[in-house]
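For reference, the structure discussed in these notes is given below.
All protein chains but one are shown in place.
The first chain written gets the first letter, and so on, giving A, B and C; residue counts start at 1 in each chain.
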Amino acid sequence: MDRQLKFSEAILEATDQAMGRDPSVYIVGLGVPDPKGIFGTTLGLMKKYGAARVQDMPLSENAMTGVALGSALVGMRPIITHQRVDFALVAMEQMVNQAAKWHYMFGGKAKVPMVVRMIIGRGWGQGPQHSQSLQAWFAHVPGLKVVMPTTAHDAKGLLAAAIEDNNPVIFIEHRWLHNISDTVPEEYYTVPLGKARTMCEGSDVTIVGTSYMALESLRAAKLLGEAGISAEVIDLRTIRPWDVETVLTSVRKTGRLVVADTAGVAFGVSAEIVATVLEHEFASVKAAPIRIGLPDHPCPTSPALANSYYPRAGRIVLEVRRMMGKEPITDALPLTSDQKLDIPDASFTGPF
Amino acid sequence: MDRQLKFSEAILEATDQAMGRDPSVYIVGLGVPDPKGIFGTTLGLMKKYGAARVQDMPLSENAMTGVALGSALVGMRPIITHQRVDFALVAMEQMVNQAAKWHYMFGGKAKVPMVVRMIIGRGWGQGPQHSQSLQAWFAHVPGLKVVMPTTAHDAKGLLAAAIEDNNPVIFIEHRWLHNISDTVPEEYYTVPLGKARTMCEGSDVTIVGTSYMALESLRAAKLLGEAGISAEVIDLRTIRPWDVETVLTSVRKTGRLVVADTAGVAFGVSAEIVATVLEHEFASVKAAPIRIGLPDHPCPTSPALANSYYPRAGRIVLEVRRMMGKEPITDALPLTSDQKLDIPDASFTGPF
Amino acid sequence: MSQPSDNRLRFKLYKEMLRIRIVEETIAGYYGEQEMRCPVHLSIGQEAAEAGACAALEQRDYVLSGHRSHGHYLAKGGNLKAMMAEIYGKATGCAGGKGGSMHLVDLDAGFLGAAPIVGSTIPIAAGVAFAAQMRNEDRVVMVFLGDGATETGVFFESINFASLKNLPIVFLVENNFYSVYSPMNVRQKGDHRIVDIARAHGMEAHQADGNDLECVHQLCTQAVTKARGGGGPSLLELITYRWREHCGPGYDNDIGYRTEAEFLSWKERDPVAAYERKLIANGVGTQPEIDRIAKDLKLEVEEAVSFAKQSPWPDLDTLSTQVYAN
Partner (left out) sequence: MSQPSDNRLRFKLYKEMLRIRIVEETIAGYYGEQEMRCPVHLSIGQEAAEAGACAALEQRDYVLSGHRSHGHYLAKGGNLKAMMAEIYGKATGCAGGKGGSMHLVDLDAGFLGAAPIVGSTIPIAAGVAFAAQMRNEDRVVMVFLGDGATETGVFFESINFASLKNLPIVFLVENNFYSVYSPMNVRQKGDHRIVDIARAHGMEAHQADGNDLECVHQLCTQAVTKARGGGGPSLLELITYRWREHCGPGYDNDIGYRTEAEFLSWKERDPVAAYERKLIANGVGTQPEIDRIAKDLKLEVEEAVSFAKQSPWPDLDTLSTQVYAN
């Protein structure tokens, strides 16, 4: 009942079970069968399913996305993985002009069931070209679905659902979630795309978080609770289509909205959520909405700079208190002297 | 004083004058020196400035963007043109990972003065792969500037400013503006990036429009005026950095915000404007904001479908009336029987 | 022709080629009415390459193409009426009006799709071949592309992958010397570059006269047979010429990117007329027989145009459907 699995193991289990159930599922990506196995998420698959269904590939992300698409057209269910979102920028054309549109533009005659797994790098000097978080781009494109799981449980169920889906699904994993464990049932299950999850209930403010920022939001909610502020935290889970109803229902109750996203604030996912809520629930909203995310510049490499680049729970606490008209507390989350902000946990000793 | 020039001629004149003033300016793109000259915007340049500074290129948009970048690093000022935004999707990596970041990631040591001109297709069955409007993507990327001129006057001045700028500037032209004339001074001038322009003043509602939708907004304002509603129309002109202050000042006065963008509403530019205004001017806003743009699916090819895809002035009128609590009028803009919605004007007889 | 005695095949090939010519001429004729409201890229002048290549395939085999795809669609057996209706933007179109001329599809005929972003269907075709190989299916894929497309990075990535995996695919390059109005010399260097790229990857490649119907057919048959037998991919570069403007129905030799003389020299090498002469000279067919074929085809095409014109517009409900598959 209380089987603990890491997020990375949950991804592996979902892939394994999907491949076991359906011979048309295959996985391809740079390093998929290598000894590191995409941060552990593909380990052992080659041995179990053979080299035809578990493939490495040339350093040709654009063509290989087209290859995945083509195979999907005739009934395969490819999963293509990229170790950083940044690397997949060379493959935008295939994802956006092609995969997203073949069903619509051929009047429903083509189907493109494929999953594109991409990882958001962070920490240990990933720097400007290994740390981008581009979910807003994909979410802007009709025809794509965009998923960002937060927990290991959801990682497994959402990946299974993404593989079952008959459309191109962009599946974005945050590197800092890979090592976090959660209760994960052993049997195959899916978590439906498009449904958010309320992580904790509250009445004063709604905090919508994506991916790793949902965890920071939850931490913030605990701290806020200690100070008598009741925050409801919603893990968005799917960015496109996103669960408008769950968010609106919550804001109708709380009257206040904070969105915490892993990406840049400007023209990001948080803008869409704020705009949609204000369009629909203008009368319910009691205070100016707040967006929390990355500042409007690239990510620097030096830890001395990068540590200040990423907002954390303390920042959310600060903003919510300001929103509620409470005294600001600046020392919300004091750091221990040996705490490092550029690694997911103390067991990590460099490089990713 | 009242010299009329088409938008396309204004683009040509700005390019011509910039090349005349600065020998480091050059222009490259598929078809730049060909007899059609990028919808007339590059005609005659090859003859005047020679084949070295006015170049055609291989069908290699990604590498050629890198080539432009490389030449900019050592002091050239390239303009690279793409006849559709959609074609430039193969070049996202160079624009976003590279051009946008070289200045920051090398600690200010690199400079990338380059202009990427891209055209938004529309009409005459451009269809799903020739009509996308992706300004929100570029605007999401720190390090890029994003310009969308509406008038011929601004097209000239903004292009000149973009060429003078020491950063990568994404310059997006709407195909339906190319034939529209405006007063354009003959001498060289620049229009500053980052400044919006108030097209008409009003007190009841602020309508922020981008590119072609600024014109539709102006049309709507006229119709609204006839019905006693006073609309202020702001032509945004630059999407990144956008003129927050001008928009906030207007909304402080009107208390109502409508944004009309050429792109998809979902996760688009209009979301950022709405979210920013609500964050800053929550107390001033009297009604739920409204976003007008493309619906959440690709553009179909058949005119019977595409005609309903694009919102026009009538739609803006309708939404503003609804916002003001006025009777909806559905016949806002009756069509004449021979009016065609898929061409910019009657002189156009197909294909682009 | 492997069997020079196979006159039935010769007629079939000729008819296929002539049919493409007549369809394209008919589109050019009607385009001025402004009822086909989408870009069209006609392949008049290139019909031998298209008919000869597709005739080497079985129905179960797959074809993908780019912006200039009418000929490939027809030669692979695509439904003519559905294509005309698609160009007219009608509900009965092969893509329900959503695609237009640049997005033809006919799954029954094995024409999996065409898309006009240059180069983009090349890896997609490789993916189709990859699937056929993974499932051990007896299918060959042929993807059509132009000389311009051989400058895209994705072309090269696809050649590398197809060669690496020994995929059952034929890359069919119609080299018509132009990418829109840009001649070869502003885009690539050398007369054998395209085949040499394939050969650099260990892929068999041949350059040939794309206006010679029998030669095309023979080369393609060899390449398809090889692919079918597990011998892997080939690239064939067929030299040919587009007669009309890049996009649209007219002629544009006057605007200055190429000379009238160049055009006329290629017009003399008209693949349709040349093969017609050959058929008659070799006693395979007579002028009256050929005239009858042409007449029948014209009737068929006019019927398709009428069908398209009379078909209803797509229902407005379909505007926002088919965004996602169930």
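The working rule: a contact is a pair of C-beta atoms (placed from the backbone, for glycine too) under 8 Å apart; a residue touches a chain by one contact, two chains touch by 3 or more.
These figures come from a predicted structure and were not determined experimentally.
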item	value
Left-out chain, listing which of the shown chains it touches	A, B, C
Residue in contact with the excluded chain [from A:Leu73, A:Val90 or A:Ile229]	A:Val90
Among C:Glu137, C:Asp196 or C:Glu303, residue touching the chain not depicted	C:Asp196
Option from C:Gly45, C:Gly153 or C:Gly210 whose C-beta touches the chain left out	C:Gly153
Residues of chain A (touch criterion as defined above) contacting the omitted chain	30-31, 34-36, 55-60, 62-63, 86-87, 89-90, 124-130, 295-298, 300-305, 308-309, 342, 349-352
Chain C residues touching the omitted chain (full complex)	151-157, 160, 163-164, 186-190, 192-193, 196-197, 199-202
Hidden partner interface residues of chain B, rising order	26, 52-53, 57-58, 60, 62-76, 93-94, 97-98, 102-113, 142-143, 145, 166-167
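The definition used in the following text is that only the chains that are shown with their structure count from here on.
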item	value
Chain nearest the overall Cα centroid	B
Most remote chain, CA-based centroid, reference being chain B	C
Rounded Å distance, chain A centre to chain B centre (Cα mean)	31
Geometric centre distance via CA averages, chain C-chain A, whole Å	42
Contacts with two or more other chains, residues of chain A listed in rising order	62, 93, 97, 104-105, 142-143
Overlap residues in chain C, where contacts from two or more other chains coincide	93, 95, 97-99, 103, 115, 117, 153-154, 318, 323
